[in-house]
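Okay, structure first, notes after.
Only one protein chain is missing from this complex, and each of the others stays in its spot.
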Amino acid sequence: MAVIELKGVEKSFGSVKVIRGVDLKVEHGEFVVFVGPSGSGKSTLLRLVAGLEETSGGTILIDGRDVTNLGPAERELAMVFQSYALYPHKTIRGNMSFGLEVAGFPKDEIRQRVDEVARLLQLSDYLERKPRELSGGQRQRVAIGRAIVREPVAFMFDEPLSNLDAGLRVDMRIEITKLHQRLGATMIYVTHDQVEAMTLADRIVVLDKGIIQQTGSPLELYEHPANLFVAQFIGSPKMNVLPAAFKEGRISINGGVGIEAGKMTGTDVANVGIRPDDIEISPDGTGLIHGKVDVVERLGSDTFAYVAVPGAHAVTVRAPRDSAVAIGQDVGLTFRPERLQIFAVDGTSLRLRPGV
Amino acid sequence: MEKDSKRMTLDRRQFMQAAGAGLAATAVAGLPFAAVAQDKVELLLWAWTPDTQVQADMFTKKYPNISVKVENVGQGGPHYVKLRNAIQAGTGLPDLAQMEFNSIPSFKQLGVLADLGAAANPVKDQFIDWTWKAVSDGDKVYGIPWDSGPMGLLYRNDVFEKNKIEIPGTWDAYSEASLKLATDAPGTYMSNFGVSDAGWVAAVLWQAGWRPFHTEGTDIQIKLNDDIAKKWAGYWQKLIDAKAVDTKPMWTTEWFAALDDGVHASWVTAAWAPVLMQNSMKKSVGLWRAAPMPQWTAGGTVTSNWGGSTFAAMTTTPHPEEAALFATFMGSDPEAAALWNSKQFLFPVLKSLIDDKALMGAPNAFYGGQAVNEVFVVSENQVDPSFEFAPFQDFVNQTMQDEMSASIAGTGTLADAFDRLQDKVVAYATDQGYTVS
Amino acid sequence: MAIVSKTANSASFRNSRRWLTVALALYFIYTFIPIFYVIVSSTKSNADLFGTFGLWFSGDFHFWQNLQDLFTYQDGIFSRWLLNTILYSVVSGVGAALFATFAGYAFSKFEFVGKKLSFALVLGAVMIPQTALVIPIFLLLSKVGLVNTPWAVILPSLVFPPGVFLMKVYADDALSNELIEAGRVDGAGEVHIFFNIAFRLLTPGFATVLILAFVATWNNYFLPLVLLNSSDNFPVTVGLSQWYALATSGSGGAVLFSIVMAGSLVSIVPVIAAFLIMQRYWQGGLGAGGVKA
Partner (left out) sequence: MPDAVATRRRGRVYVTKSVAPYLFLLPFMALFIAFLIAPLCYAFGLSLFKTTMVAGTQFVGAANYLKVFTDPSFWDGVVLLFKFGLMQIPIMLGLALLYALILDSGRVYGRNFFRIAFFIPYAVPSVIAALLWGYLYGPSFGPFGQLAEFFHLPKPQFLLDGTILGSIANIAVWEFMGYNLIIYFAALQAIPQDLEEASSVDGATGLQYALRIKLPLIMPTVIVTIIFSIIGTLQLFSEPYLMRNLAPGIINSHYTPNFYAYTLAFTNQQYNYSAAVSFVLGGVVAVVSYVFMLLANRRAA
């Protein structure tokens, strides 16, 4: 397995800078997910690693070898594409064999490897079919199989599940997780879906505007977002953001009551964030802020209440599923101050992480 | 040189006789032509007349070391286009090319016509005088004639008889007959006014005394719109206005059909036309007759020529002597020349053939048993030799066709067309660097 | 199709269907008249050609005689012309289509220095008048001694700029970038990717360009007219028009009209056959070009 290292990697298309200096090290057998909104540069970064784009600056090392100027073939990686990119005129076996044929493997070995991987992915019955005769999920498995069969040093996944329907996506997600566990291979996975990122990743790299906003384990990002962008991008429903200010050692939220600030790295407070899970609904007149219930969504497992707060965006609250909250009701909202995220004017998080 | 050529001539005559006696192979080696004949030489000839290869092979039979390949690169216009392109490219010219009389000045001007005098002058006297004059300039000879087109009149005996028309001896009579026919038999025309063929216009005007060009070096006289032309234009304009002549484009199937169907009762044409018509027409067998070309003055004996070809050698040929020998053979060899007439049905240029009563006096069923060639034999001897073509005759022909057709289509009169023609040709000649007077 | 099938049995649908078919049939008659004329004419003797109604057969069925005349006149040079035409068209067609496919693929799938300029040049080439090219081509080829050789017709015909345009559009459309990237990641070189992956998917476009270039060369007249001298090298178009000129100029050749007719028929049959055989491909290809362009 491989260690992939990016040092000051940059990429421009014409005068547009898409990647603005990325440093990253992906460890042996690590499953790293690049996540970010569209246009954040996550796919480009993956393609730079794969060698499908040429870097405009910086270096890329695989196992300490400088591959910056090498073509994709010489990087010994495998890639799974969003559209699967199966060769439509070749059979499934042909698709899976192609890379090995190119590399000049003996026929027997190719056959043996393909059979083995097909068994692993439950594709054995389809080997002589053409891609168009397969379902979306099967095609996706072929695309993965084609990657595995070459026994690459690392796998690249470029939004591999986005063409599948919701149910299948969950199944495939689990399959990929299992696959990673079984192969123990280094994997880099790009998605715009933070749920996918949270469920798959050992480590998530959040990108925006060509810059890494934060890297860390899913829980780290969730609990301790480095900035407002990460805070809002990770977690579903989105973290609530309320305007806030630092006054006399306390933080005043939405122009209202001030709460204990705790340990902070600065005082230029502009916003506070609080996740829907961390808010409780209390009777009108109690709580830290108050508002009026606008919409109530009952999902069965959860009930979400959208509460209009004067002077701020609607605040989303996760309530117990049997909550009696009703539309039009005036409510108070309560949360524990230590759950608050505190953000400076430039969006960076001001709360110190535990142990810092 | 003088001596040499005389000796050569003598030897050549002897040689021809010897060859005729079947001694060709052995005779060749001993001749001054040895240089010519010893090495294997292949000549390339561009010509479009069908079956020219037959005569070429006759030559090779007599001169086994000189073979000739005939290629047809196009008929008339396209043929000359190919030659000019090759000249422009500076490569790709054949050794020899078929060259009509009216193209000789143009290609002479381009400096590509080799002087065949050495080989040809000795046989000069065998040719009808005017044909030789048309290809030579003093002792210099630029092409060997082998086909000519003295003018005459072909007419429909049936139409003439039915409408009581006498054979017109003069152009006045021809005009009267035209008007009479237009009145008596609407839809039938005495003739077609063939302005789409500038060669025809030039031939008919030639007889009228029109001498539009005289070239000396880079000085050229241009008189396209002189009184003769204007008078001639007026003559036809009257008939056109009276709708007494048809104005179909020539050489189309429609035009052939009009002759065949009796829509056109006569055609002032050249000596090669009788056989052409005979081959193209099925309905009018036996109905045609030939008569002398109408004259401008009663009792006159002036005719002109339309068409006719020569073989010219190119200055670029690596084998000028062999080429000259071949061209001379093609025009003057009695057997080959006779074949032009009997196989390709062309009108001869050799006095011996013109005077050959058996050849020229053969009755022709298409012409009701008339010996049509006899009419043209007379004409051949009456061709006025003083006509000169321009050194850019294709441009003249093209422009004449454009301008006269425009007049026919309604842009002014025919006389105007000559004025426009004069202006354009003078402009062109000036542009090409000639001193025009 | 749902709507159509739902209403397929209604009276108004059947009525409009009838009238629209009549409208098509009318144009078909117009299209077919000249073709019918050449078919009819090639069955006639020279005399009947001008003596009987042009759009119907005469009593005298002269077709086999005409064919025999066609293939024996001037020592059967027509077969030579036909073979020349086939040679020029096949070599030019395949070559032009192949090179256009290469170039269109390059324009579609790669970024490189000078891409915009060279593509603009290729597009602009469509506007160049033919006469502007044939003369200088003739003069240039004369200098290198290629005039009056098959190459003089084949080499210029290999340049088929509309084909490059069509192939670029087709490759944009029919060939995903990811497929090529998959090939790259699989370790294949660019040439290997082209021939093993891309070309298979570009086949309909290739077939379209092939048939267009084939027909363009088959029907070309002006270029071979200027560049060829020997009748041994002529394609059918030049040869036939020379016979036609011979026929109209008389020179003892009036019998040629029926041969020219038979020759015309023989020369268009293979192209029509090629069209029919390859129709599945070129219709798709033209479509892609048309929609996107």
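So that you can tell them apart, the chains are marked A, B and C in the order they are listed, and the count of residues begins at 1 in each.
Definition applied: contacts are C-beta pairs under 8 Å (C-beta built on N, C-alpha and C of every residue); 3 or more make two chains touch, one makes a residue touch a chain.
Bear in mind the structure is a predicted one, so any value in this text is a computation, not a measurement.
Note on the undisplayed chain: of the listed residues B:V195, B:A233, B:A337 or B:L414, the one touching it is B:V195. Counting over the whole complex, chain C has residues 1-4, 13, 16-17, 20-21, 23-24, 27-28, 30-35, 37-38, 41, 49-50, 53-55, 98-100, 102-103, 105-107, 110-112, 115, 118, 121-122, 124-133, 135-137, 139-140, 155-156, 158-159, 161, 164, 184, 187, 189-192, 194, 215, 218-222, 236-237, 240-241, 244, 248, 260, 264, 267-268, 271-272, 274-276, 279, 283-284, 286-291, 293 touching the chain that is not drawn. Not every partner is drawn; the one left out touches chain B at residues 77, 81, 84-85, 88, 109-110, 195-196, 218, 247, 249, 251-254, 257-258, 261, 391-392, 394-395, 398-399, 401-402, 405-406, 408-410, 428, 431-434.
Definition applied: only the chains that are shown with their structure count from here on.
Taken as a contact graph, with one node per protein chain and an edge wherever two chains touch, the assembly forms an open path, each chain linked only to its neighbours along a line.
For the pair chain B and chain C, the distance between mean C-alpha positions equals 41 Å.
As a whole-number value, the distance joining the C-alpha centres of chain A and chain C reads 55 Å. A straight line joining the Cα centres of chain A and chain B is 93 Å long.
Residues of chain C touching chain A in their complex: 176, 178-179, 181-189, 192, 196-197, 200-201.
Contact residues on chain B toward chain C in their complex (touch as defined above): 46, 48-50, 71-76, 78, 82, 85-86, 88-92, 251-253, 256-257, 275-277, 279-282, 344-345.
By the touch rule above, chain A contacts chain C in their complex via residues 47, 50-52, 71-73, 77-79, 81-83, 85-89, 98-99, 102-103, 146, 150, 156.
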